[in-house]
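Just passing along the structure, written as structure tokens.
Missing here: one protein chain of the complex. Every other protein chain is in place.
Chain naming follows the written order as A, B and C, and within any one chain the residues start at number 1.
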Amino acid sequence: MSWLSQSIMATKGVAGGKAGTHHHLSEEKQGRYHYVLGGFAEPVLEVEPGDVVEVETRDAFEGQITSESDKPSEKLKLPYLNPQNGPIYVRGAQKGDVLAVHIKSVLPRGPQPAGTTCLISEFGGLVGTANTAVLNAPLPEKVRKVRVDETGVYWSDRVTLPFEPFIGTIGVAPEIEAISSLQPDYYGGNMDLPDVAPGAVIYFPVQHEGAYLHLGDCHGVQGDGELCGVAIEIPSTTIVQVDLIKDMPIAWPRLETDEKIMTIGSARPLEDAARIAYRELTRWMAADYRFDELEAYMLLTQCGKLRLGNMVDPKYTVGASVSKKYLA
Amino acid sequence: MSWLSQSIMATKGVAGGKAGTHHHLSEEKQGRYHYVLGGFAEPVLEVEPGDVVEVETRDAFEGQITSESDKPSEKLKLPYLNPQNGPIYVRGAQKGDVLAVHIKSVLPRGPQPAGTTCLISEFGGLVGTANTAVLNAPLPEKVRKVRVDETGVYWSDRVTLPFEPFIGTIGVAPEIEAISSLQPDYYGGNMDLPDVAPGAVIYFPVQHEGAYLHLGDCHGVQGDGELCGVAIEIPSTTIVQVDLIKDMPIAWPRLETDEKIMTIGSARPLEDAARIAYRELTRWMAADYRFDELEAYMLLTQCGKLRLGNMVDPKYTVGASVSKKYLA
Amino acid sequence: MSWLSQSIMATKGVAGGKAGTHHHLSEEKQGRYHYVLGGFAEPVLEVEPGDVVEVETRDAFEGQITSESDKPSEKLKLPYLNPQNGPIYVRGAQKGDVLAVHIKSVLPRGPQPAGTTCLISEFGGLVGTANTAVLNAPLPEKVRKVRVDETGVYWSDRVTLPFEPFIGTIGVAPEIEAISSLQPDYYGGNMDLPDVAPGAVIYFPVQHEGAYLHLGDCHGVQGDGELCGVAIEIPSTTIVQVDLIKDMPIAWPRLETDEKIMTIGSARPLEDAARIAYRELTRWMAADYRFDELEAYMLLTQCGKLRLGNMVDPKYTVGASVSKKYLA
Partner (left out) sequence: MSWLSQSIMATKGVAGGKAGTHHHLSEEKQGRYHYVLGGFAEPVLEVEPGDVVEVETRDAFEGQITSESDKPSEKLKLPYLNPQNGPIYVRGAQKGDVLAVHIKSVLPRGPQPAGTTCLISEFGGLVGTANTAVLNAPLPEKVRKVRVDETGVYWSDRVTLPFEPFIGTIGVAPEIEAISSLQPDYYGGNMDLPDVAPGAVIYFPVQHEGAYLHLGDCHGVQGDGELCGVAIEIPSTTIVQVDLIKDMPIAWPRLETDEKIMTIGSARPLEDAARIAYRELTRWMAADYRFDELEAYMLLTQCGKLRLGNMVDPKYTVGASVSKKYLA
């Protein structure tokens, strides 16, 4: 019996983790990609809890950066960045429910080299930005194209990185807002958290009828913080299974693997993201694992793990986790 | 010749500061108020540059808090807070233009006492919040109703505050987003900056065709930072004149009175809001007042003024200003 | 009867605001200046509560920057910056007492031009710094010498700024530490707060026997935030009167003028400095002015004022204040 059959998704979800219909959300079916997560666009797909969706995502630049001699400032046009597939309407989903998304696979798609990273003016973790406004001259723009396949990310003659793909942006629609897909928040969004990877289930608090799942922005590999702001961006074929847990109010996204449970916070400054994630984790431990909240607080002091997703987006994202071996 | 005739609005605007048609945006005409600033709702009014609009705003709680024995947690329902009038469509406005709004008057409206402030759980500048998440127990809820008229804000037998009204939330629609009216940002929004008061002209960077002006959330008086998160909230009759400056790309809101020019930044942490505001001010001085940017930087070090709008909203807001006497 | 005779210093202090012995702490008497606030150096002067001290301060660069063609990077040598007079031993001062310092005058000293400001690499509010580390190239170094006298600060042909002098760095020794005079904190230090000016009384929580008062770093004028990090730095003759209030535990510096009471917080990020200052102000209002703490919190929301001292030092400093007219 796999851990997934024991996960919240399986034990509380409608579908019990069993696969329903398989949908194919191709580029053609998607048509226009979206640059916000919201409830204003028409759903491109309607699914039942338990259904599987195979999604053709575009890279964060929608394929506009094709060569190392391209200049991002000429190719990219804010706010039309980070294209999202969706919205996917999940039948029965209502505010107060949890949408569980089991990530089954994330594979590079299309002609090689499939991976792009770059330096974008006034964007990134070690430069002045639109938010951390300085008078210093910006860094030069710079594009790097790299070969990515299931065997690795071929950075240079000297360095080969592992292929460790994940979904950079995934989330549900806010209740009444439509927010840039560059932003992460309580509904998910551009978290850029490497744990959102094949094998994990991620849980979102549904805000809008039908949940309106969006996803895109897959990465071939990424370090903690997505330092320069641009991971190894790839177009992908991503397969997820969605499920629904009724009447389970959570405040922020959660994630589960066979090894750990994780809560995800997004905020500025970075300590606020960490506070959110760790407070949610104490609450989860109290609600589902019979810990007193202060006991959980003191125990996490000794064994909590913190993963930095991004330190470059409009809000920074961290995941706080605890090993399942301490939750038995 | 008044300063206004010398303001940017007057010298660059279409209408030259002269009043056009007078519109009345009553509660009835407004109908449904809005809880986002965005381009998805239908405009309730269409105006020409130079037109004057008299707006009946509701208080931030839409009148739901009627007595000191009310509990905000029972009366208020997120995200349906901070109701906005609008959108007001301004003919000719396009991305890259500036919408100038001359604030003519802000007066309390309706039966007295008109003013409300309160303590809301996990909201405010001196408590743990949804963002600055703590395990401490929240403060008790508490409501205060005060009489407000043009002669003052009657806080208690002991304390009478001046009536210094201003518009708490005002802004244009983002290009493709619809964002909660609780949020301030580059397009304006919930800045809670007391300088946005009668006599001032505020300038917004237009993002969406027609500008889509929203406003609401008027305050009878407020201290720097709006410390507990709730100023003296009043329903109001607010009169503004709108004008348009074509092809003037600015990045953040600006404000002008006969005494000073001010730039407004919103961000977290607070120093980032201050950085934005001061960088924009150096740019304004360089663009319009013949200062070298580094000279402006050094001069503002000696005479720049900084006003804290709020330290409680999803982003904090500050205005950085310089006296016109140093700009001659 | 002047306000000072009603101030805490006068009503609770030993000396009742009356002047004692007049001491002259000349450059010669000072000898070696200090670059830390601490209890390890020998006092240069011992005074009684009520005594007046006339202090010859050096500018923040100890006079090393003498011309506009100087390069700060060649002239300045960290950590030997911001020279302080003192320590001044105040008889009877013990941990738990308050040292009250009445600032009587701050005048420019020595040959003209007396004022210096400059751009220092990787230091300032609108540049990447040692703390906000970026990869962008630093700004060019730049020195500006300006004439300063009691009639004004002569910035350029175009701009004359008012002469509004104050003490940039003043404080007592921590209990067991010796901390760089570039740093502000709970014991005072490099607050760069323009309210620390003639006419004000500033109150420090004594940490070390004898208080060990230090001061220096006087400014001819300064804007909110000391944006580029260097105000109009002047050598000065500064006259203060010290007094002692026994057994009055305060956590952070406080300040009083005839118009207002102010509390001073220093921290990063900037909102934490504001939180400290405002919390201390609610506590002061509760302790001395018969406000309930939550009442004070709600009232400050409507009439609190916040002044940014610096946004460039190792900690940022703000003063939160309330007008005495609301405290009657």
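In the analysis below, a contact is a pair of C-beta atoms (placed from the backbone, for glycine too) under 8 Å apart; a residue touches a chain by one contact, two chains touch by 3 or more.
This is a predicted model, so every value here is computed, not measured.
Novice: Any idea which of A:Ala114, A:Cys228, A:Ile245 or A:Ile264 touches the chain not displayed?
Specialist: Of the candidates A:Ala114, A:Cys228, A:Ile245 or A:Ile264, A:Cys228 is in touch with the missing chain.
Novice: Touching the absent chain in the whole complex: find that residue among A:Ala41, A:Leu76, A:Ala251 or A:Leu270.
Specialist: A:Leu270
Novice: Among B:Val127, B:Ile176, B:Ala197 or B:Ala267, single out the residue that touches the unshown chain.
Specialist: Spelled out, the listed residue whose C-beta touches the missing chain is B:Val127.
Novice: Any idea which of A:Val36, A:Val53, A:Ala100 or A:Leu308 touches the chain not displayed?
Specialist: Candidates A:Val36, A:Val53, A:Ala100 or A:Leu308; residue touching the omitted chain: A:Leu308.
Novice: Just name the one of A:Leu119, A:Leu182, A:Leu213 or A:Ile261 that touches the chain not displayed here.
Specialist: A:Leu119
Novice: Spell out, residue by residue, where the missing chain touches chain B.
Specialist: Interface residues of chain B facing the absent chain: 126-128, 132-139, 269.
Novice: Even though one chain is hidden, which residues of chain A still touch it in the full complex?
Specialist: 117, 119, 124-126, 139-140, 142, 144, 153, 155, 158-159, 161, 221-232, 268-271, 274-275, 278-279, 282, 294, 297-306, 308, 311, 316, 326, 328
Novice: Write the list of chain C residues that the hidden chain touches.
Specialist: 35-36, 38, 40, 79-80, 130-135, 174-180, 251, 265, 267-269, 272, 275-276, 278-280, 282, 293-294, 297
Here, only the chains that are shown with their structure count from here on.
Novice: Counting C-beta pairs in contact, pick out the pair of chains that comes out on top.
Specialist: More C-beta pairs are in contact between B-C than between any other chains.
Novice: Quick one: compare the interface residues of chain A with those of chain B and tell me same or different, with half as the dividing line.
Specialist: Counting which numbers both chains contribute, over half are shared, so the two copies meet through the same residues.
Novice: By residue number and range, which residues of chain B touch two or more other chains?
Specialist: Within chain B, residues 268-269, 275, 278-279, 282, 294, 297 contact more than one other chain.
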